[in-house]
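A single protein chain has been omitted from the complex, and every remaining protein chain is retained in its original position.
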Amino acid sequence: MRLAAVLVLCAVFAMALVGTVWQIAGQPVGGTLPETVADAMADSGVDHPVTAVLLNFRSYDTLLEIGVLVIAAIAGISMARLPSLEDPELRTHDSLLHALQRWFLPLMWLVAGYLLWAGAVQPGGAFQAGAVLAGTGVLMRLGGMPMNFLQPRLLLRVGLALGFAVFLLVAVVSAAGGDAFLAYPEGMAKPLILLIEIFLTLSIAMVLLSLFVAAPVNDAREPAEGESE
Amino acid sequence: MMSWLMAGLLFTPLAWAVVSLLVGFRTGRWLSWVGMVLQVGASVALWFAVARESGFYYALGGWQAPLGIELQVDGLALTFVLLTAAVASACGLHAGVYLDPDKPWQRYFWPLFWFLWAGLNAVWLGADLFNLYVGLELITLSAVGLVALGGDAGALRASLRYLLAALVGSMAYLLGVALMYGQFGTLSLAGMSHLAQEYPGLEGAGLAMALMMTGLALKTALFPLHGWLPPAHGIARSPVSALLSALVVKASFFIAARLWLELGPNLGTLALAQLAGVLGALAVLWGSWLACLQPQLKQVVAYSSVAQIGYLFLLFPLTWGVTEAVSQQAQQGMTLQVISHALAKAAMFLAAGNLILSTGSNRVSDLAGVSRFLPFSLFSFGLAGVSLMSLPPTGGFAAKWLLLQASLNSGQWWWTLVLLAGGLLSAAYVFRIYRASFVEHSELDQFYHPPRRLEAIPMMLALMSLGLGLVAEPLLSVMALPFGEGG
Amino acid sequence: MTSWLLDGLVVFMLLATAVSVLASRSLFRAVVMFIAFGMLMALAWVRLQAPDIALAEAAIGAGLTGVLLLDAVAHFRRGPDKERGGAS
């Protein structure tokens, strides 16, 4: 009964949505943004339009988005109460996995580095590189590496915050000189974007990895307000 | 000067979020006081600068819209920035004393708090639809993190419910943004508004706007999509509840209102406007009614939020197809309602936190006898309640008076009934708390006395909400300032 | 013509896997179908000439989310770490 009701509602919604898409596709109005992007590419400091949009034209979005990632990581590690990350179930001693790690890990590092570097001229960039790096970390973790740097201590928090902090500093330095917030100084766009991307890659990898590790673990709990301990 | 202030306003919360992540709770508290002073200073200075001159667009990174992201720095946005500075500082000060610094997870309170503040400012100033989406997510995730912080099963359940509802809401909004970009080829709200005026009768964009507003209504907890709000606001720590009720739900409403005021005249329909109004009216009645029945103190306050949010949605019918003067009245009424509710509700939640702290119970019936021990917090609670009941001279009265006039002047008299009934019902639930606390009850004589500072903060907020009605005129004149081009 | 066939196939598969994510009875199967859906999304992005997103989708969308979800499913199978009633 409930299934039928939800199905009918969703069908109605789908028809309205498809109709809306059809309507909009039929009568677009306004200018074309890609041409504006193409015109501004020369001043952007990079050659790949998507990277230019992400880290120059709309860098405020990206800054806040890294903020969202950091928030998720903070909320995640605030749930993991035990300082120890020793989870015996994760300690597999699979020789295949070990062999895989030995050959695979350096390769993954290489791929991540390449993706990061390539982002300036062709597809790739901090997010993809960070994700590959995090994937490497997950493999290492599954292989039973203790990865002590992921304990919720100062080192982890520095790692989480580093990329965001560097981005923020670059953003504010130019503003201190009287320019707009997030504007790159004349001629400095390329090195600054690269700098931001390197630190972002590390932080993104760290965030994703810490969220993977921040599994729930113990019984420490705070009583609700007004509940006696 | 202006550009430094803007940079400071954007930079401070984000920087403090990062720095307070690196230190413990106590150092973070000390740092946050400094940050609050800076942030309040920047907000006040900017507000006066704009009040003296006029609003302007601030192009981030030096890239003008539609290529880059522009911030719309006008009287309305800055008034909300100022309101956020006031309420968030109050909640932060309260939290610094209220929260137990020895719990290991409390250190994460400050970074989340500052990220929340940054997200709120991003939303008030935002003029780019996608940027607003990112701002909304910043707010949602940090708010969920704050609710869940150190929580037990009940808090986790509430925060998960909140998270899932909020995610659906923002996804619906984002889908609307996608459709809008397909229609107009720009993400800037001002650009869309121009195009919508130029090409009337774009049905697809109208539906997209309705979709966005539905998503935002879910995030604002408009009846009947309000189910997630009372558990989340009721179970969070009191300073967090205050932040959530006073500011967070307003953010999504603010976006809906901006969309409606910019695009509504060309893309909206009478049916959509009236529907929003009817749901708002039902929220007022239903929320107030449930607030009268809740056994738990904070649930009463949370349901009262559902009701007070309902008033805001009267904006939609009262600005559609009416004269410019009536529309102005409705907008001013809405703005005052947002401000007075934010102040009053923050005061109420903080005072409720103090009451809970001293009685050791969240139940209304356990308040018996508290009037002898904690008259100050109880008094703050009552003063805030007076604003919610909209008695003169409070901000709540000024807001509802403007809404009342707008509905009479536009010939939509039926909304006045809602305003009256809502006022009576809110009186009922506030008096219910009072009656419970004045019961003489000798069984329970051990009340813990919270520190003075905890009691002073809600009182300040309540007094501000009370005095808002007296300064409403000058405040409204700044918000209605003509908008300067460029800048 | 062949390109239309290919796109039609990708779209059909996308919708089919999306339905089966929700319809499969076991949670494990649902997650596997979700990963397959992510791979198809990556393919769709290639067809939409968005290689950046294709890379990100393959790495983040299918890869990392998939691992996170699989890990969670395994966790649910193991049951809560402490005995609390008869949950699975």
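By letter and in written order, the chains are A, B and C; residue numbering begins at 1 in each of them.
Going forward, a residue touches a chain if its C-beta (ideal position, glycine included) is under 8 Å from a C-beta of that chain, and two chains touch if they have at least 3 such contacts.
In this section, contacts and distances are computed from a predicted model.
Considering only "Na+/H+ antiporter subunit C", "Cytochrome c oxidase subunit I", "Dipeptide transport system permease protein DppB" or "Molybdopterin-containing oxidoreductase family membrane subunit", the record for the omitted chain gives "Na+/H+ antiporter subunit C", by its UniProt protein name. Contacts of the undisplayed chain with visible chains (whole complex): A, B, C. In the complete assembly, the contact with the undisplayed chain comes from B:Leu141, out of B:Leu9, B:Leu141, B:Ala384 or B:Ala398. Note on the undisplayed chain: of the listed residues A:Leu7, A:Leu154 or A:Ala176, the one touching it is A:Leu7.
Touching the omitted chain from chain A are residues 2-3, 6-7, 9-10, 13-14, 17-18, 21, 24-25, 28, 32-34, 37, 49-50, 52-54, 58, 61-62, 65, 68-69, 71-72, 75-76, 79-80, 127, 204, 207-208, 211-212, 214-217, 219, 221. Taking the whole complex into account, chain C touches the unshown chain at residues 3-4, 7-8, 11, 14-15, 18-19, 21-22, 25-27, 30-31, 34, 37, 41, 44-45, 47-50, 52-53, 56-57, 60-61, 64-65, 68-69, 72-73, 75-77, 79-82, 84-88. Although one chain is hidden here, its contacts on chain B can still be listed: residues 130, 134, 137, 140-141, 144-145, 148, 152-153, 156-157, 159-161, 163-164, 167-168, 171, 174-175, 177-179, 181-182, 185, 187.
Keep in mind that, in the parts below, only the chains that are shown with their structure count from here on.
Touching chain A and chain C at once is no chain at all.
Counting contacting C-beta pairs between every two chains, the top pair is A-B. Mean C-alpha position of chain A lies 19 Å from that of chain C. In terms of their C-alpha centroids, the spacing between chain B and chain C amounts to 37 Å.
Separating the centre of chain A from that of chain B, both taken as means of CA atoms, is a distance of 29 Å.
Counting partner chains per residue, chain A shows two or more touched chains at no residue at all.
Against chain B, in their complex, chain A makes its touches with residues 16-17, 19-33, 36-37, 40, 56-61, 63-65, 67-68, 70-72, 74-75, 77-79, 81, 154, 157-158, 160-161, 164-165, 168, 171-172, 175-176, 178-184, 221-228. Against chain A, the residues of chain B that register as touching in their complex are 3-4, 6-7, 10-11, 14-15, 17-18, 21-22, 58-63, 66-69, 100, 103-105, 108, 111-112, 115, 118-119, 122, 130-131, 134-135, 137-138, 141-142, 144-145, 148-152, 154-155, 175, 179, 182-186, 191, 195, 198-199, 202-205, 207-208, 211, 235, 237-238, 298, 353, 356, 359-363. Those residues of chain A lying in contact with chain C across their complex are 50, 89, 115, 123-125, 127-128, 131-132, 134-135, 138, 208, 211-212, 215, 217, 219.
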